[in-house]
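Below: the structure, in structure tokens.
Yeah, one chain of the complex is gone here, protein chain that is, but the others are all in their spots.
Now for chain A:
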Amino acid sequence: MSFSEIRLSSSGFELGDVGTRNYEALLASTAWRDALTFTVSYTVLSVLIELVLGVLVALVLERLTKARGWMMALLLIPWSMITVVSAQLWSYLYNSAYGALSWLVGLVTDEPPIILGTPVSAFSAILVADVWKTTPFVAIIVLAGLVTIDRSVYEAAEMDGAGAWTTFWRITLPLLRSTLAIAVLFRVLQAFGVFDLPFVLTGGGPGTSTQPLAMLGWKVMFQNLNMGAGAAVAASTALIVFVVCLLCLKAFRSQVAEEDAK
């Protein structure tokens, strides 16, 4: 379909063969390159931040005894929340006239900032909203990995005089590798298809600075009604995701093989 010109008619649609023209247009368009840049940087940054925070949260949860159940329940709420709802909430918090967050920032900078008004701050705003909603997911997965680690490994490390820092880097983290690999795979796939959050929060703006590939494809398809070109954007997204999947799997598998060999 991405190789076609799709003409909608009242009764259905026709496909006209245009060869690779949709893809040539795609590679030449700055909109596609901008969207790709945004999507890649958003994916890398959000997954990195959520991974670091998720591990920290999981470490705290693991050491909690009584309150752990309550904390888990609390963390599940953002995870289960409708993304569109959380996007509306954050857009209210960021509102330059009466948003609580821009008021807070305004206390420091004298003047409340227009958070969603500049590319960099709008990008950060999306990141913050996503980190709030998705870190719990990473934390819960990491926690499940943490509790499977045998206590005796830690005891042995303590006997050898390893401090908490060394134990974490030398023992906990390596043992968590396969858990982390799965969490990263899930998160990368989700982040790469991001749509709801920027759609509601920024509409892709200011300009098109926060427009992900999914939104570009959707707009081309359903607002400009250029189905073939939109399908090309969508297919390019799918292709990239697929390649990333294969790379992750390969890395994951070779690492498992390595551990088996030991």
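The working rule: a contact is a pair of C-beta atoms (placed from the backbone, for glycine too) under 8 Å apart; a residue touches a chain by one contact, two chains touch by 3 or more; residues count from 1.
In this text, contacts and distances are computed from a predicted model.
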Missing chain, UniProt name, options "Spermidine/putrescine import ATP-binding protein PotA", "L-serine deaminase", "ABC transporter permease" or "Cytochrome c oxidase subunit 1": which is it?
"ABC transporter permease"
Among A:Leu36, A:Ala122, A:Ala157 or A:Ala231, which one touches the chain that has been omitted from the display?
A:Ala231
Which residue among A:Tyr42, A:Phe123 or A:Phe137 touches the omitted chain?
A:Phe137
Considering the complete complex, identify which of A:Ala25, A:Leu51, A:Met71 or A:Val105 is in touch with the unshown chain.
A:Met71
Listed in rising order, the chain A residues that touch the chain left out are 1, 6, 8, 12-13, 56-57, 60-61, 63-64, 67, 71-90, 92-93, 97-100, 103, 112, 132, 136-137, 140-141, 144-145, 148, 178-179, 182-183, 186, 189-190, 192-193, 195-196, 199-200, 213-214, 217-218, 221-222, 227, 230-231, 234-235, 237-238, 241, 245, 249
